[in-house]
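Got a structure for you, questions after.
Omission of a single protein chain aside, the complex is shown with its protein chains in their original locations.
Entry: subunit A
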Amino acid sequence: MNGITEIITAIFILIGSVISLLAAVGLVRLPDVYTRSHAASKSSTLGVLCVLTGTLLFFLMSDGYFSIRLILGIFFVFLTAPVAAHVICRAAYRNNAPVADTMVEDELKEYYELHPDYKKKSVVVEETTVQVED
């Protein structure tokens, strides 16, 4: 193993961990669900991708071992993390999660007013009938 391998992989892993730290700081500092999700999804995805790429390059250059599992992991995280953020945000919007007062315009609101069945009006406890088995 030579020095260049160590330097390249160390840079990748350092960048990845710093970006993950930034994601955590954004999660604490930002005001509402949507901005927090914006910080957490994008930067933690990029952080994990950098760390995985550094690991892949390390084993590729030091041992000559090309790990297909790491490639698969990179692709999988890149594919699924934004979708998870999308699903969480949409669930939050439909359940009327509080929005920071810095918000200027809510374009999605008009759409949901056109299709009122999408969104819950408020938290309503539905009447349920409990059937007692004989």
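As a convention for this text, a residue touches a chain if its C-beta (ideal position, glycine included) is under 8 Å from a C-beta of that chain, and two chains touch if they have at least 3 such contacts; residues count from 1.
Convention: contacts and distances are computed from a predicted model.
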Candidate names "pre-crRNA processing endonuclease", "Glutamate synthase (NADPH), homotetrameric", "Na(+)/H(+) antiporter subunit B" or "Energy-coupling factor transporter ATP-binding protein EcfA2"; UniProt protein name, chain not shown: "Na(+)/H(+) antiporter subunit B"
Contact residue for the chain not shown (choose from A:Ala10, A:Val25 or A:Leu72): A:Leu72
Residues in subunit A touching the chain absent from view: 69, 72, 75-76, 79-80, 83, 86-87, 115, 117-118, 131
